[in-house]
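Let's look at chain A:
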Amino acid sequence: MALILDLAVQGMQMVLVLLLAPLLTGFTRKVKARLLRRRGPSVIQPYRDILRLLRKEVVLAENASWLFRTLPYMVFAATWVAAALVPTFAKGLMFSWSADLIAIIALLGSARFFLALAGMDIGTSFGGIGSSREMMIASLAEPAMIMIVFTLALVAGSTQLSTVADFMSSSAVGLRVSLGLALVALIIVGIAENARVPVDNPATHLELTMVHEAMILEYSGRHLAVIEVAGSLKLLLYVSLIAAVFMPWGLAPTGAAPMAYAAGALAYVGKVAVAGFLLALFETAIAKMRVFRVPEFLGAALMLGLLGTLLLFVTRSF
Partner candidate 1 sequence: MPGLEFDIAHLLAGGLVLVSFMLLYQDRISALLNVFALHAFVLAVSVAWEAHIQDAPHLYVTAAIALVFKAIVIPVALHRIMRRLGIHREIETVVGIGPTMLAGIGLVALSMVVMLRITEEADPLAREDLAFALSVVLLGLLIMVTRRNAVGQVVGFMSLENGLVLAATGAKGMPLVVEISVAFSILIAFIVIGIFLFRIRERFDTVDVLVLDQFRGDRR
Partner candidate 2 sequence: MLWCVAALLATSVAAIALVTVRPAAGPRFVYSACLVSTAVAFAITVARLTDDWGPAPTLHLPLGLPWLGADFRLDALSAFFLIVVNLGAAAASLYGIGYGRHEPASERVLPFFPAFLAGMNLVVLADDAFTFLLSWEFMSLGSWALVMAHHRIEDNRRAGYIYLVMASFGTLSLLLAYGILAGPDGRYGFEAIRATLHESSAVAVILVLTLLGAGSKAGLVPLHVWLPLAHPAAPSHVSALMSGVMTKVAVYGFVRIVFDLLAHPTWWSSMIVLALGGITAVLGVLYALMQHDLKRLLAYHTVENIGIIFIGLGLALAFQANGMVLAAALALTAALFHVFNHSVFKSLLFFGAGAVLTATGERDMEHLGGLIHRMPHTSFTFLVGSMAISALPPLNGFVSEWLIFQAILLSPELPQWGLKIMIPAVGALLALSAALAAACFVKAFGITFLGRPRSEAARNAAEVDRFSLAAMFAFALLCLLAGVLPGYIIDGLAPVTDGLIGAEMPVQASVPWLSIVPIAEARSSYNGLLVFLFLIISASLAAFVIHRFASRALRRGPAWDCGFPDPSTATQYTAGSFSQPIRRVFGTLVFRAREHVEMPPPGNLGPARFSVDLRDLVWDVLYAPVSGTVGFVSERLNRFQFLTIRQYLSLVFLALVLLLLALAIWP
Partner candidate 3 sequence: MIAPLLTPEILVLAIPLAAAGLVALLANYRLTARLNVLAALCTFLAAAALFFVERPEPGSYLLVDDLNIVFIALSTFVGFTTSVFSATYIAHEMETGRLTPVNLRFYHAMYQVLMFAMNLALVANNVGLMWVAIEIATLTTVLMVGIYRTHEALEAAWKYFILGSVGIALALFGTILVYMAARPVVGEGIDAMVWTILIKESVYFEPELLNVAFVFLLLGYGTKVGLAPVHAWLPDAHAEGPTPISAVLSGLLLNVALYAVLRFKMLLAANPVAIAPGPLMMTMGLTSVLFAAFMLYRRRDIKRLFAYSSIEHMGIIAFAFGMGGPLANFAGLLHMTMHSLTKSAIFFAVGHIAQVKGTQKIADIRGLTDSHPVLGWGLVLGVVAIAGLPPLGIFMSEFLIVSSTFAREPLLAIVLVLGLLIAFGALFLRLNALAFGEPTGSLAPVTASYAPLFSHLALVLAAGLYLPGPLVTWFQNVASLLG
């Protein structure tokens, strides 16, 4: 019985993230449009796009290989699994122990790996640009992320997200410099990883400025749809990661009553909305930077992460 319930909760979470992801994208677009004094597309526009794409036929370049056709699903799967393992409305989910924070990052890493390969398969110049820049960005973003994990893990004494969340919601945390640094770094990394302004512009198709879009330039139809979903899943994942770690209030504990779950879900949606709004605000506030400014941007994140780890010893010596 308990097993089934757990399974159900786990399943709910997976479905929830899947459903919520495009909504977040739409919501941010909407807010951005509003901030720019435009009406903008409706919030559920992304769903429409995806459904339309799904129904369209795929136009495949002649020299596309079998890899090109399988990769979208692999990307999607990796991102989805990763997203499913991050506590959203409840912690201590059934399979949450099957991968800790490092593993989740690594999963996202494999998703990126696949995407970059997809970019190179057709053998066009844009694909190459996209992949190489993506990997360059990642090569800085990933270590930064790992350093953030170090900070959290050293504070909470665990890399298990549920445990971390537990700890962060407990009173033992107190206010810490390093956590602040970690938060800032995490936000920077999130922005970079999700190809948002100022690192990349999800809206542009101006060839030389795009990174993420350039990789998926050759995709169409259902493949494109799947990739889009994966993209928004990733965004949601980062949001819920920040939420779970830095705003852990309202997370339903293991095996709680359904009402608690509902409350958790509500709280979660609230957090996501806030995050989306802030993101939009940030994106409208600043402009995209040149590609070779990005390393400094991310280097800052890396430094912050490292600093956070080292400052731990200052604030509290183990």
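Criterion applied: all candidates are chains of the complex that A comes from, given by their letters.
Just so we're on the same page, contacts are C-beta pairs under 8 Å (C-beta built on N, C-alpha and C of every residue); 3 or more make two chains touch, one makes a residue touch a chain; residues count from 1.
A quick note: this is a predicted structure, and the numbers were derived from the prediction, not measured.
Visitor: Check each candidate in turn (1, 2 or 3) and state which touches chain A within the complex.
Guide: Per the touch definition, chain A is in contact with 2.
Visitor: What does chain A use to touch candidate 2 in their complex?
Guide: Its residues touching candidate 2 are 54-63, 65-67, 73-74, 76-78, 80-81, 84, 95, 97-100, 102-103, 106-107, 109-110, 112-113, 116-117, 119-129, 131-133, 135-136, 138-143, 145-147, 150, 153-154, 157-160, 163, 205, 207, 217-218, 220-222, 225-226, 291-292, 295, 302, 305-306, 309-310, 312-313, 318.
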